[in-house]
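These notes are about the structure you will find just below.
With one protein chain removed, the remaining protein chains of the complex are shown where they sit.
Chain nomenclature is as follows: A and B, assigned in order of appearance, with residue numbering initiated at 1 for each chain independently.
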Amino acid sequence: MLKRMVTKSGFYGTLTLFIAFSAMPFYIMLITMFKRNHDLLNPDNNPFIFNEPPTLQHLNLLLHQTQFPVFLLNTLLVGLAVVCITVLLSLPAAYSLARLAGNWGGIVGVGIFLTYLVPPTLLFIPLSRIIADLGLQNSLWALVLVYPTFTVPFCTWLLMSFFKSIPRDIEEQALIDGCSRLGAFFRIILPLSVPGIITVIVFAFTLVVNEYIYALAFIQESGSKTIGIGLTTELIRGDVFYWGALMGGALLASIPVAVIYTLFLDKIISGLNLGSGRQ
Amino acid sequence: MRSGRPFHRDSLTAFALLVPVVVYLAAFIGFPFVMSFIYSISNATIGDPHFSITGLNNFREMFHDAAFRTSLANTFIFTFVSIALVIVLAHILAELLIRDFPGKWIARFLLMLPWTTPIALGTIGFLWFMDSVYSPFDWLLRKLGLLGSPGDLFGPMSNLYWLARPGLAMASVILVHVWRLLPLATVILIAGLNAIPREIVEAAQIDGAGYFRRLFHITLPLLFPVIGVTVLFSVFFTFTDMTVVWILTRGGPPPHATQVLASLAFLKSIQGGDLAQGAAISLFFFPVLAGIAAIVLRLVKKAVVV
Partner (left out) sequence: MARVRFNDLKKHFGPVKAVDGVDLEIADGEFLVLLGPSGSGKTTLMRLCAGLEEPTAGSIFIDDQVVNDVAPRKRGIAMVFQSYALYPHMTVFKNIAFPLSVEGLPRQEIRDKVEWAAGLLGIAHLLERKPALISGGERQRVAIARALVRRPRVLLMDEPLSNLDAKVRHTARDELKKFQREIGVTTIYVTHDQVEAMGLGDRIAVMNEGKIRQIGSPDEIYQEPADTFVAGFVGLPPMNFLEEGGALTAFRPETFLPADLITDQERRIFNFRVERIEHLGSYLLVYGKVGDNLMIANLSLRHPVEEGTEVPFAVRLADIRYYDRASGRRIVK
């Protein structure tokens, strides 16, 4: 009995430590965003609680006197455009790789996956030159054009394993029941792939919100910045930190992303998990 | 008995559906990838569209540059220390999360936060933790009597100055990397643990194997491939990352205490305008990434065969 209680309290103790480690920055963001500056900027005050009544002044500053809403809108626009491009490119390619292409299809598929392993940190230098040649510096179109380089390979791979999980019989049945290849794809395969497509949309969107390096390299004009670089370059000026607004902005932008990502986490991970070979 | 060779028309369709993706990836990954090799042996700059091939000068210059050598070393240190910590912690956390307990969903959500939120935004939270005056860490240490008075464990000064001292700055960067990678590694390990047939563990229990014997003789060997995948993704994400360093320290404290290859390449090329130097530096990712690609290829092959 005693042993079980010790094990149990050990279990919850360790779990609490891990949760504190993972969630603490977000807790601090939450509390800082509502703290009065007078409370916040006193090194002797307990940083984990409100020592003075909370205030909406940082939030007010963030929403009305910074370009935070513009950053959000920019991120949203780029995200939507990239999601559309990603789905339009990946969907046919994944179907082709999963069903139609023979041996050479396997090679192309692996080739596409390998491009996922070429990181932005290797590509941003030549790409910044290409973007400059296209006259797209400081334009959101630069990001729309370049972001699919990391969404398309992975999403193609993800959709491919999704299509492979749909029984071939069902598609052949549709061919016999009067559909052409394309008809079978639109009438049968596509409706059955809705969960996979939603996963891809979520994944592509979160990748876009996550991206930092290309945005940093291509966008210097504050009106065209996305959320990540916007917050870290516009709200930190030299030694002047708008701490409350900075924390509030980070929290407000990250929580929705975290919630939808969590809902799709298992599907995304199973796509990542090559080693198990159970796709 | 299933179809091996599709009909001709299907082959054509297959080809047509693949063309857009292949063209796009060739233009925006393949072409720049080749260009970065060419830049690295040229004198290309950001303002001037013309450049000429200058041979291996950039590399020679690079090797004589202390900043480069520091960055190279830092990149490896960050990657390996982070991954070692992540693997150990993820294993503990996976053992915890594999059980069922009340409130598991919310615990999981909180534990996954570092992975599910954009890294740049998460790192912002750490900026406050590592602030030179208001750091909550320092406050906690002062309250515990470990910092701030003569004779205290961490010294008499009121603050540790996390991002201003080389050793602590490196530790801070590693901390954020570990924080960020832990959830992903845990989820992959949990998937691996769940895939171990319960009968095998139970059979070992019946045979009288204790916890550690089971761990070393059964669980770990069976988990080995999954740990491999975890390491692979962790290397990939840490080795090529510059976001954490950029937001926390900009590679500082000066001159280059926490500089990594990615941030140095960024500094030289985008901020300094020297595309050629930047390209030469970023090419140092190539051998490591090629190694990862080779392993992934083998895994893919296996996954296809199985």
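Observations
Rule of thumb we're sticking to: contacts are C-beta pairs under 8 Å (C-beta built on N, C-alpha and C of every residue); 3 or more make two chains touch, one makes a residue touch a chain.
This structure is a prediction, so every number in the text was calculated from the model and none was measured.
Considering A:136, A:179, A:198 or A:255, the position touching the chain not shown turns out to be A:179 (whole complex). Of the listed positions A:72, A:125, A:188 or A:258, the one in contact with the omitted chain in the full complex is A:188. In the full complex, chain A touches the hidden chain at residues 167, 169-170, 172-180, 183, 187-188, 191-192.
The definition used in the following text is that only the chains that are shown with their structure count from here on.
Taking each chain's centre as the average of its CA atoms, chain A and chain B sit 16 Å apart.
Touching chain A in their complex are the following residues of chain B: 2, 4-6, 9-11, 13-15, 17-18, 20-22, 24-25, 28-33, 35-36, 39, 44, 46, 49, 89, 92-93, 96, 99, 101, 107-122, 124-129, 133-134, 136, 138-139, 158-159, 179, 182-184, 187-188, 191-192, 195, 225-226, 228-229, 233, 236, 240-243, 246-247, 261-262, 265-266, 269-270, 275, 278-279, 282-283, 285-286, 289, 292-293, 296-297, 299-300, 302-304, 306. If you check the complex, the residues on chain A that touch chain B are 11, 14-15, 18-19, 21-26, 28-29, 32, 40-41, 43-44, 46-48, 89-90, 92-93, 95-97, 100-102, 105-106, 108, 110, 112-115, 117-130, 132-133, 145-146, 148-149, 152-153, 156, 168, 181-182, 206, 209-210, 212-213, 216-217, 227-229, 231-232, 236, 241, 243, 246-247, 250-251, 253-255, 257-259, 261-262, 265, 269-270, 272-279.
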